[in-house]
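In this view, the complex is presented without one of its protein chains, the others remaining in place.
On to chain A.
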Amino acid sequence: MHAYDFAAPRSIRSAIDRAGGESAYLAGGTTLVDLMKLEVMTPSRVVDINRLPLKGIRVDGNGLRLGALERMSDVARHPGVRSRYPVVAQALELSASQQLRNMASMGGNLLQRTRCGYFRDTSTPCNKRLPGSGCAALTGENRTHAILGTSDSCVATHPSDVAVALVALDAQVELYGPHGRRSLPLGDFYRLPGNTPHLENHLLPRELITGITVPSLSWARHSGYLKVRDRQSYEFALTSAAVALDVSGGVVREARVAVGGVGTRPWRLPAVEQALVGRRTTEAAYEQAVAHAADGARPLAHNAFKPELLRRTLVRALTTVGEL
């Protein structure tokens, strides 16, 4: 880790003023400090945003609003989130560990970096870390890597669980930067790697995430998050699925489906959502609806199992939520 300047401003305005150049905002630090120790992120200035007024959880008729500095654990524990958006609470509780969730913020979660082992090891090539240096994962150990949205430059997954749930729920990110406020659908916030995998999202220089909003969706009560992994806890997803179902009389009227662990960004599956509409809530019907979920997948040497696992993850998640 290199020596760096440190600032801990009290207002959003002054945080933005202090940022710039090679600076990084510090929230819970569970991604940033980790990657600084590994020399993967080397900011010359760290701007601590923990004193900024970016807290607050609101659940009402308009939906859900989460301040960017809300800790994962506080959001997961919130009764309104738990009852109206169980998929969000579950995605959070299946993330990291309790200790990490007590530190990690919602804004930081959306901006966490990939867990690709080559990204995290400065002795290997990685186009995301060092543009143009190559991608070691293409021919290396790639069992955990992405199969959707990949390019010849990068096959790293986006690791966030809660982002998958939020994308399924049409969440928006609220941003505040030198040029004022704006907001973006979370689904459009992330970029595909293409040949610029170091550009991961549409955040502008010095811009802050101030909050996350989720529009009201009454049947989001019938939602759930399934995370499939080798270890029972404390591991990132091999595959995951965020599912919400509006069911009446044993028939699906509407559905929301997004998946994790397989895409270079949180991956919404609109075709699966459509295919579910009008189907009965049976395993066989789900199987048909998800048959094309992994179309377009580009498996690698060690993750050829992921398309099949993805379909099965979806059937299992749908079966579980459908039984609620």
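We adopt the following convention: contacts are C-beta pairs under 8 Å (C-beta built on N, C-alpha and C of every residue); 3 or more make two chains touch, one makes a residue touch a chain; residues count from 1.
One rule holds in what follows: contacts and distances are computed from a predicted model.
Per its UniProt record, the hidden chain corresponds to "Xanthine dehydrogenase YagR molybdenum-binding subunit" from the list "NAD(P)/FAD-dependent oxidoreductase", "Tryptophan synthase alpha chain", "Xanthine dehydrogenase YagR molybdenum-binding subunit" or "ABC-type quaternary amine transporter". Listed residues A:83, A:133, A:195 or A:233: the one in touch with the omitted chain is A:233. Among A:17, A:48 or A:141, only A:141 touches the chain that is left out of the view.
Where chain A meets the missing chain, the touching residues are 1-3, 39, 115, 117, 120, 123-124, 140-141, 143, 228-235, 238-239, 305, 308-309, 312-313, 315-316, 319-320.
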